[in-house]
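With one protein chain withheld, the remaining protein chains of the complex are depicted in position.
Going by the order they are written in, the chains are A and B; count residues from 1 in each one.
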Amino acid sequence: MVFGFPDPEAVARRVERDPPPIRKGARDGHSRLLPVLQAIADGSLLAVCYAALQAALGEAPLVGPIELSLFAGAGIAWARRRRWTGPMADMVGSIALAVLGGALAWFLDPAVRVALVGGHTEAALGLHLPGWVGAVAVLRGRTHAAREDDEDQQDRMLRFGIPLLALPWLVGHLASEGGAERAFIGTAYISTLMFAASAFTALGLARLELVRRTSGEAAGSRRSWLLLVGGVALGVTLLGIPAAALLGVPVASLTAALVGPLRTLLLVLLLLSTPLIVAVAALTELLGPLLPRGITIPRISLPRLDTVPADISSTPTIVFFAVLALLLVAELLLVGLYLWYRMQERRRAAAAEVAGFEERAIVRPPDEASLPPAPPASPRRRFDPASPVGAYLAALEELAARAHLARRASETPAAHARRVGASIGGPSLGRLAAAYQLVRYAGAPLATRETRRAPRRVEELRRRIQHG
Amino acid sequence: MTGWLALAAALVATGAAANAPGLVVVAAIAAGYATLTRLWTRFGARNVSYERRLGASRAVAGDSVALDITVWNRKPLPLPWIAVDDLLTEGLTVRERPDLDHADERQHRRLLRNTWALTWFERVIRHFHLDDVRRGAYELGPARLRIRDLFGRDAADDEVEGRTTLTVVPRSVPVTQVPTDRAPLGERRAPSSLVADPALFSGVRPFQAGDGLRRVHWRATARLGAPVSRRYEPARGRTVVIAVDVQTLDDVAHWEMAYDDDAFETLCVVAASLARRYLDDGASVGIAAASFTGTPQRIAWLAPRAGMGQVARVGELLARIGPVSSMPFGALLAWLARRLPSGATVVALSARDARVVAPVLRRLGRSGFAVEAIGVASTWSGDALGFPVHAAHLTPDWQHPDGLRLS
Partner (left out) sequence: MTDGAAARGQRFLADLESATGRAVVGAEAPLRLLVTTLVAGGHALLEDVPGVGKTLLARAVSMALGLSFARVQGTPDLLPTDVTGSSILERGEFRFVPGPIFANIVLVDEINRATPRTQSSLLEAMQERQVTVEGVTRDLPEPFIVLATQNPVELEGTFALPEAQLDRFLVRIRLGYPDEDGERRISRRHQAAAEPLDEVPTVADAARLLALREAARTVRVASEVESYIVALVRATREHRDVRLGASPRASVSLYRTAQAAALLAGRDFVLPDDVRGVAAAVLEHRLLLDIDRELRGATAEGVVAEVLDAVELAVEPAEEPAPIRP
């Protein structure tokens, strides 16, 4: 017989391994996701309102939720920056940013660009509605200046935003018809879904962030929570498509509403890449004369601003596309590398934080895990169930594979049989244990009839284990 | 949530009337939000168990005690956010949470706040450590359990009533005496022995009025032809009571809430060390202090008793006393004089100037008790006050003592 007690040294060793305390104020990656979601929620809500106004004017919306979210995002970024010189500079900066956002939104209207290229400035200035919406989106971003108010802001946004959505939807439906109504529905539908998904998720994150601030607990271990919130966003999107079909939202309108912002993004990218394109063009101009005879470089011509982005494909040459593709690949590579690095960093941090401090397990009631683990697997032996002792030992071997049924080293046969009986039912083990006790502890020979029954009882127990 | 559902119904009705399918989308969002929120409000707090387990219910000052906290979601509904605020008596240092917030609603309590996200049937155990625990009686619990829904809204809460106690006794250290040729502490006997030990038969004497029949030695009476009674030797068992003066400042009245924390903690360590030493020598040791211990009694009192089991009881009492006095030290000694058998040794332990407590100790000495005084202030020594006075020094300090030197 052997015995052993918990080793105090082992406890001390475990204490040594314990992680450093969780730092109060440590921010999680997903807390940076919050302003992005807030910007999307603001932009989407504004997009529904703007689409309703355009529909009332009998026109299709020219800017969508993505553009307006970018403007709102710019507003948030400005509002949350380090202050420069005080309230005055802050206010002047905000107004300047709003004007810039308004101008950019105004410029995104192809009709405005056509008018400007054609030199019709007055006509271009008359098309100012997207500009106003863009400016409002930037200013709206300013309401998220204080991180402390995030939870309140998002709560209000949901509480008032959802009922408020009904109004533009009603106006849009009632005041438009035909193509304008279809364009409105497409934009408003996509914007509504984006609003719902981002606003709910942002509210969750804002509350999480509030808890982090008050309790000082990092939320790195709350991946399941993030998965659930992400699931809501995904669910809203996935359910949105069949819902659109059921509600009779035209597919063409949806496509237009989705493709429109993408085209706008392409235009923005094009504009941002202009200096590079100019440099490449100049380089080709310079290199051209130096090249051997017979080898020529196609000439690069800059994209024209008076065209809609869809026409861009016919303008540049193949070299332009190659340069653009290289640029994009480089950008994607950099982003990918950054994300990979961040992921590795987080994984290391999470491992250091959780090891030794927290144990997680999925345990279904009744609490089987509270029982000690099954004895270590020994080489499988087969006992002869024809004798009472052999039959009992064979039964123990059957039970050993299941942690909650295995006999504990200090458990008596009778106590073990009672426990197993309560778990899987049936008297088999109890009778086998009784026969075993009679033979081993009483030294009494067992009746032949009882001995004959032993193998059957082992079989019955095996069946119960398998089915129970 | 009814409001959201009503809004959804109104939007559906309006959408149908105005032939505006978009309103149905908004209604669906409102209804979805209401339904999800209701799910956690109704079922969130069900089948959630919270358990707090201390590695030990008793500890010695300076120890590190393991604290395991287990939360178990015993149902298929995941809990996106569950927070448990466990109340801890002030003074405990949690290694993994160095800065614990104050509990708003309870004085002298801190909050050990834990938040988790639990999937279905998930059980999480967190291993905390209470480091370098200080002397005292601590309580952990009750805990407040709050559950939030998917969107972070408060969905349900519950109070887990169970409380766990931790008693931290003062450290007791070996006692050395300088100079070593002096009589060991507590061995000084009372000037007169008034108590006879009936177990120590020493002979017979003539019967006196008032002698009980059981005291009559019948065989000797028959032999002598005159009634004689048994004579016993005086009690030899040493009874030592350590009277702790919890007042630590000289010029402060006993009811004032002013004290010297270091001096008080030193007193506790010295008292525990002396008690252990006396018990080791075979004496019956008791302890008294004018302090509340969480009961209405104004005196913390442990009756003298021999045996090393008394060490734990002394520690328990010292763990519970506080530095605010419930009565003047003189009143405590007067109470002791009525309670103790004559001949007992009273060891007065004080951090104040010896002259402050000298009159009451002299009075106690005149009442038939052996009196010794031990001071933790550096000025204590000599016999000038009419009773032996010792100065006690903990080395290196009371936080991490490894010896007590008496001089």
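Criterion: contacts are C-beta pairs under 8 Å (C-beta built on N, C-alpha and C of every residue); 3 or more make two chains touch, one makes a residue touch a chain.
As the structure is a prediction and not an experimental result, all values here were calculated from the model.
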Margin query: According to the contact rule at the top, which chains on display are touched by the left-out chain?
Written below: A, B
Next item on the list: Based on the whole complex, identify which of B:Gly15, B:Gly152, B:Gly315 or B:Gly330 touches the chain you can't see.
Entry: B:Gly315
Check: Who touches the missing chain here, A:Gln38, A:Ser69 or A:Ser387?
Finding: A:Ser387
Check: Considering the whole complex, which of B:Thr14, B:Thr221 or B:Ser407 touches the chain not shown?
Finding: B:Thr221
Notebook entry, point to check: For the full complex, which residue in B:Asp63, B:Asp211, B:Asp262 or B:Asp353 touches the chain that was left out?
Noted result: B:Asp63
Next item on the list: Write the list of chain A residues that the hidden chain touches.
Entry: 1-5, 8, 381-384, 387, 389-390, 392-393, 396, 407, 409-415, 436-437, 440-444
Note to self: Applying the definition given at the start, please give the residues of chain B touching the unseen chain.
What the structure shows: 56-60, 63, 167, 169, 172, 197-199, 214, 218-219, 221-222, 276, 302-303, 305-309, 311-313, 315
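By our rule, only the chains that are shown with their structure count from here on.
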Note to self: Taking the mean of the CA coordinates per chain, how far is chain A from chain B in Å?
What the structure shows: 50
Note to self: Looking at the complex, which residues from chain A come into contact with chain B?
What the structure shows: 11, 14-15, 18-19, 21-22, 24, 151, 158, 162-163, 165-166, 169-170, 172-174, 185, 188-189, 192-193, 196, 200, 203-208, 211, 214-217, 219, 221-225, 228-229, 232, 236, 243, 247-249, 356-365, 369
Note to self: Using the touch definition from the top, list the residues of chain B that touch chain A in their complex.
What the structure shows: 7, 11, 14-15, 18-26, 28-30, 33, 36, 47, 55, 64, 66, 72, 74, 78, 80-81, 83, 95-99, 101, 113-127, 129, 148, 150-153
